[in-house]
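Got a structure for you, written out below as C-alpha cells; questions coming shortly.
For this view, one protein chain was removed and the others were kept in their places.
Order of writing sets the chain letters: A, B and C. Residues in each chain are counted from 1.
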Amino acid sequence: MKPRDSIKVAVIGASGYSGEELVRLLVSHPNAELAAITSRQYAGQTLAQVFPRFAHHPRAKELRFSEPNVEVLAKQAQVVFLALPHGVATEYAVPLLQHGALVIDLSADFRLKSAEIYKEFYAHDHPAPELLAKAVYGLPELHRSEIRGASLIASPGCYPTSILVPAIPLIRDGLVKPESLIANSLSGVSGAGRKLEQDYLFVECNESVRPYSIPKHRHLSEIEQELSAAAGKTLHIQFSPHLIPVNRGIVSTLYLAPQKHFSTAAEMADLNERIVACYRKAYGNEPFVRVLEGKALPDTKNVNSTNVVEIAWRLDGRTGRLIVMSALDNLVKGASGQAIQSMNVLCGFPETAGLI
Amino acid sequence: MKPRDSIKVAVIGASGYSGEELVRLLVSHPNAELAAITSRQYAGQTLAQVFPRFAHHPRAKELRFSEPNVEVLAKQAQVVFLALPHGVATEYAVPLLQHGALVIDLSADFRLKSAEIYKEFYAHDHPAPELLAKAVYGLPELHRSEIRGASLIASPGCYPTSILVPAIPLIRDGLVKPESLIANSLSGVSGAGRKLEQDYLFVECNESVRPYSIPKHRHLSEIEQELSAAAGKTLHIQFSPHLIPVNRGIVSTLYLAPQKHFSTAAEMADLNERIVACYRKAYGNEPFVRVLEGKALPDTKNVNSTNVVEIAWRLDGRTGRLIVMSALDNLVKGASGQAIQSMNVLCGFPETAGLI
Amino acid sequence: MKPRDSIKVAVIGASGYSGEELVRLLVSHPNAELAAITSRQYAGQTLAQVFPRFAHHPRAKELRFSEPNVEVLAKQAQVVFLALPHGVATEYAVPLLQHGALVIDLSADFRLKSAEIYKEFYAHDHPAPELLAKAVYGLPELHRSEIRGASLIASPGCYPTSILVPAIPLIRDGLVKPESLIANSLSGVSGAGRKLEQDYLFVECNESVRPYSIPKHRHLSEIEQELSAAAGKTLHIQFSPHLIPVNRGIVSTLYLAPQKHFSTAAEMADLNERIVACYRKAYGNEPFVRVLEGKALPDTKNVNSTNVVEIAWRLDGRTGRLIVMSALDNLVKGASGQAIQSMNVLCGFPETAGLI
Partner (left out) sequence: MKPRDSIKVAVIGASGYSGEELVRLLVSHPNAELAAITSRQYAGQTLAQVFPRFAHHPRAKELRFSEPNVEVLAKQAQVVFLALPHGVATEYAVPLLQHGALVIDLSADFRLKSAEIYKEFYAHDHPAPELLAKAVYGLPELHRSEIRGASLIASPGCYPTSILVPAIPLIRDGLVKPESLIANSLSGVSGAGRKLEQDYLFVECNESVRPYSIPKHRHLSEIEQELSAAAGKTLHIQFSPHLIPVNRGIVSTLYLAPQKHFSTAAEMADLNERIVACYRKAYGNEPFVRVLEGKALPDTKNVNSTNVVEIAWRLDGRTGRLIVMSALDNLVKGASGQAIQSMNVLCGFPETAGLI
C-alpha cells in the first residue's frame, strides 16, 4: 500500500485471547486507528464492558463490539485482522479481499502453500485453495520484503515462531543438518485459546505438566514448510509440545547436529564463532530478536507482554550437538504482536510502532 | 539384613524438602518406626512445631528434632536416611557405616562408581572414594538384588529416575541406539531444595519457564553411568533440564533412534509390539511403574504424592524416531519414596509398604 | 447402626472433585469396602481409566463406574455417599432411604431445617421437605451424638465448616456477640467443582483474585442456621467469599465483638485466657481441630490433603475486636473427609479411621 501516516484497522473475533491482545496493542498504536471490533457474543457492548482491564483507556467506552459484517468492515478499515478459529477465518478473508481490504489472518487457514498438506494436517479440504499462493507467511524476520506487497498475510503460529526464528539462520547458512532438528516446546495455557474444555480448567492445569499431540501437532506442517524452504529440500522434523501452568510464554529447546563434526576445543570454538556470526548477520539489526551471547538463558518472564524472541545456544563437546533455546510470549510475538509487526511492515510504519 | 517385622529408622537432615517427605512417609510406615529426626536448625523442637502439616499425627508432639550425633543415631536406628547436601552426606555416612548402621543416602555422594567422574562433575575430589565400590545405586527396578545385600544405598536423583526407568529396558533389549538419547526434562521448584536464592523466590518462578545447566547438569553423570552399564559401552547423551512453576513433578521427554529402521506401517507396528513386550517384561510386575499403552500421556498431576512413574511412547513414522515420555513426583519416586522402596527391599518388607 | 468391623459403601457422582476425593479416601479406608462408584459420563470404565492418579491402587483396575441404579446400590452398600449437584441429590436420597440405605449427602439439599429458607436461598421449592427434619447436619465436632443415630446426614459446605468450627464454641460460651460476626473467606478453585465455565479456566483464575456472590452466597443459609442454634436466637451475619488461584484450601478470617468490652491489659489477658479455655474445652480432644496457641497463624499448606481445621485468634487492644482465623482443605474437611468422619461416627469406627 502507499505510504501514509495512519490507517484504520478492524479486528474480527476480538473476544478471544489473541483478539484481546490485538485490541490492547492497537488501541494505543501511534499509526493505526482501531475503527471496529467484532464479536458475535458481545455485539452491542463496549470495550470497557467486555474487557474491564481496558476500561481506563480513553476509547474504552466509545468503542463497541459489532456483529462481523464484511461489507461494513471493508469500508471502515483498510487493514482487517482475523482472530478466528481456523476454518472460520476463510469465510471472512475471501469477501474482505474482494472488497479490497488488506487481511492479516492469525488463524492457520493461509499459512500452508499446499492444499494437500493442509488436508493432511487439518483433516478437511481447504475451503479456498486458490488463495494459498497469494498469502504471505507473516514472519517479518524471514519474509519482510514479501510482506510489503501482500494483501493477505498469514500470521505464523506461536510454536512455529519460537522454532523458526532460532533455526532458520542456522539452516540457511548451512551450519546444521536440518533433518536432525528436534524441537521440544513448552507452552502456557493461553495458547489453547479461551476454550471451555475440562483440560484447561484451573484445577486441571495448576500443578500439572504434560506432553500432548505427540508426534503430529498441526503446527508441525507450517514449521516443516518454512524449514524446508530454508533448507532447499523437503524436511520432516520432530516437534513435541507440552502444556505448563503459566498464562503466557513458550520455551522451545532445539537439538541439532552441526553440519561439520567438531571434536577438538579449537573446532568447537570455531563453530561457535560461526554461530555468533550467523545470528549477528541474521538478527543484528532486528528489533525483536534478542540473541543472548553471554551466560544467560531464555526465560519467558523476560519476554512476556513484549514482542521479543530470546535466543541462546550451547555446543556440547561431549555429544557433538548444538542446543538452541528460545522464549517468546505466545500472545505477542507468537500471535498479535507479530501480526501488528507485519502491519507495520506492510504499511511502511516504523516496524516497532506500537510494540515497544 | 535378617528378615524381621519392623525396624527403627532415623532421618538426618529432616528439614529440607526430601527430609520432610521422608518423615511424611516413614511416620506412617507399617514396618518402620521413626526413632530419630535431626536438624541443626530445629534441634529441640517437635515435629509438630517445625512442620505444622504433620501436627495431627499421633507422634507429632513426641517426635523431636535432635542434633545429628552419629554414635547416638547408630544405637537408635538400624537404617539411617541421609537427606543432606552432597559432600556433607559423606561426613555422616562413613562413621555410621563404621558403627554398623545401614545407610540410605539421598545425596549424590555415592551414586557414581568412578571418583574421576565425580571430580569432573562435582569439581572436587571425592571425600571417601573407597566407599564407591561398596555403594549400590538404589533404583529397585534395576538393581533390586544388589539392594538386598547392601549396607550403603545411593538413592538416585530425581531427573535420573525419570530418564533411566523409561530408557533402560529399551537399551537392554537392543531396541534403540543408546547414544542417540536426548532427554528433555522439566522439573518443579522443590527440586532445587529449600534454598534461599533469588532464582527460587515465588515472583521469580511464577509465570516463568526456563532452561538451566545446559548441557552439563551434574545429574548427567549418574544417568550416563547407568545407561552405559545397560548398553555395555561408554555413552555420552544429551540432557536438558528446565524449571517450571509447579511445586512437584518432573516430565522427561526422550528422543531415541530405534536400532532397526522402520519405514512401512507393518515395520512400525512390529516395532511397536516389541516395545510393548519389552516394557511388559521389564515392568509388568513392578508396582510403581505405570506403562500407558492407550491414548493417555503422562501428566505430573497423576503421579504427584505417589511413588509411581508414568511412561508412554510414540513412534513417529515421519522421522523414524521413538519418543518416550515419563512423569514422576521428584520428592517421592524421585527422592524419598524411592529411598523407602529401597529400604523395603533391603529389609524384606513388602515393597509397597508405606507407599500406597 | 449396629457396631461392626466393616461396611460396604457406594459413591454416587464419583467423577466430580468431591467424588474423586471420596474415592481416594474410601479405597484405602480400613473399615469400609468401596463396593460401587457411579458416573453417567464414565459408566463402564474402570477407576484406573478415569482417574490415572489412582491406577496403582490394587483395586483400580477392578473397580468400575456404573450407572446410578438405586435398587442395585441399596443392595451393594449399607452407606451411600451422594456427591451430586444440589437438587439432584434428593432424587437419589429419597429412594435410597426407602430401600434402607444410610445416606451421607455432600450437597446442600438437606442442610437446612427450614424449607422456606431453602427456597429463599436456592430459588425453588424444596423437593422433599419432609426429610429436612430427619436429616442431621454432619459436623461431628458439633453434632456427634445426633450423627450416631442418623439415617440421612447432610454433610456441611466447605465455607460453613471453616466458619462454624472456630465460631461456635465462642458463641456457645457467650464470649462474643454473635450478631457481630463478619466472615471473610478465601477459597481455592476446586470449590467451584469441575464446572465448564469461563470463570474457572486456568488463564482466568491464575494471577486473579476476586470477591464474588457478595453479600448473599448460598452457604450463608446454613452458616446462619447453625450459628443461630448456638446463639439461641435468629442471626444474620456477614459472609464474603473470594476466589484465589490455588487448587485447594479455604482461609476464613472472622471479626467478632467480645461480649465483654476489654480496655486494660489485664482485661485483655483475662479474655484471652477464657478463649484458651473455651477452645480447649471444645476441641482439646478433637482429632481434627488444631488450635494454634503460639505465634503461628493458619496456612492452607498446613492442612491441604488432611481432614484438619487450623484455628488461631488475636485480640486487638486498639479496636476491642477478636479476630479468629481458620484454614482447611475444602475437599477434605470441607467435603469428603468430613463426610467420612461422619460415617466413622455413624458406624462406630474409630473417628480417625482412613483419615490420618
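In this section, a residue touches a chain if its C-beta (ideal position, glycine included) is under 8 Å from a C-beta of that chain, and two chains touch if they have at least 3 such contacts.
All of these numbers come straight from a predicted model, not from anything done at the bench.
Student: Given the contact definition stated above, which residue among C:231, C:246, C:282 or C:308 touches the chain not shown here?
Tutor: Among C:231, C:246, C:282 or C:308, only C:246 touches the chain that is not shown.
Student: Please pick, from C:115, C:128, C:297 or C:356, the residue that touches the omitted chain in the full complex.
Tutor: The one listed residue touching the chain not shown is C:297.
Student: Any idea which of C:60, C:327, C:340 or C:355 touches the chain not displayed?
Tutor: The missing chain is touched by C:327.
Student: Touching the missing chain, which residues of chain B?
Tutor: That gives, for chain B, the contact residues 17, 189-190, 194-198, 200-207, 245-247.
Student: Which positions on chain A touch the chain that was left off?
Tutor: Counting only chain A, the missing chain is touched by 28, 52-53, 55-58, 207, 287-288, 290, 292, 296, 299, 301-308, 310, 356.
Student: Mind listing the chain C residues that contact the chain we can't see here?
Tutor: 182, 184, 186, 188, 204, 206-212, 214-216, 236-238, 240, 242, 244-249, 251, 253, 255, 297-301, 304, 314, 316, 318-319, 321, 323, 325, 327
Note that only the chains that are shown with their structure count from here on.
Student: If you average the CA atoms of chain A and of chain B, how many Å lie between those two points?
Tutor: For chain A versus chain B, the centre distance works out to 39 Å.
Student: Centroid from C-alpha atoms only, then distance chain B to chain C, rounded to Å. What do you get?
Tutor: The mean C-alpha positions of chain B and chain C differ by 37 Å.
Student: Indicate the whole-number Å distance between the mean C-alpha point of chain A and the mean C-alpha point of chain C.
Tutor: Inter-chain centre distance comes to 47 Å.
Student: Please list all residues of chain A that touch 2 or more other chains.
Tutor: Where chain A meets two or more other chains at a single residue, that happens at 204, 206-207, 245-247.
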